[in-house]
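With one protein chain held back, the other chains of the complex are shown just where they sit.
The block that comes next holds subunit A.
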Amino acid sequence: MTENGTRGVYAASDPLTERMEELQFVLGEGPCWDAFALRRPVLVPDLGSESPGRWPMYLPTAWDGGIRAVFSFPLQMGAVRLGVLDVFRKRPGSLISAELGTALAFAEVTTTALLDQHEDATTGGFGDVLADAGDYRAQMFQAQGMVMVQLGVSLGEAMVQMRAYAFAHGRRLEEVAHDVVARRLQFDRDSS
């Protein structure tokens, strides 16, 4: 899913999952749509106890497909929205804290990988930075906003440029962000 209305299933772990994902596109409703629109996870641990009015078409169809729980995680970085990661279960039940943490981390790494497909996503998404002190994290997103204006590019592209700069100069992303916020480093339209 993208801001400009492109919709499609990017990857699925098995045929049932793919069918369930396509179902949401066909019906135009479901947890995935809501997660994208609301910019937050939509966690449905038991489809059977959901109010039928929430997704009138999706709920019975998913149930018939053998799905009992759905967890949808938006792939986003602030105002940048790229899609949704859906996790399905054939039995009802909440995600335990560790599972929830894994899903959130996976969504973060996927977001970074989608933003910057040239780099190996496993070598550090912005999840690494999220685990860091809050100050660094805030600065990274502030720098992203500044570079967006400096280069006149999209917010997603600004992060790609910052990561590319950090990689090319052998520096950590948060150091680059810190220099941008301190105005020691400026991205310039000609040299990028």
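As a convention for this text, a contact is a pair of C-beta atoms (placed from the backbone, for glycine too) under 8 Å apart; a residue touches a chain by one contact, two chains touch by 3 or more; residues count from 1.
One rule holds for everything that comes next: contacts and distances are computed from a predicted model.
The hidden chain: which UniProt name fits, "Integral membrane protein", "Amino acid ABC transporter permease", "Hemerythrin-like domain-containing protein" or "Transcriptional regulator"?
Result for the unshown chain: "Transcriptional regulator".
One chain isn't shown here. Among A:23, A:87, A:115 or A:143, which residue touches it?
The missing chain is touched by A:143.
Using the touch definition from the top, which of A:28, A:60 or A:101 touches the missing chain?
Final answer for the missing-chain contact: A:101.
Among A:24, A:76, A:112 or A:161, which residue is in contact with the omitted chain in the full complex?
A:76
Residues of subunit A in contact with the chain that isn't shown?
Touch with the absent chain occurs at residues 38-45, 74, 76-79, 94, 97, 100-101, 104, 133-135, 138, 140-150, 155, 181.
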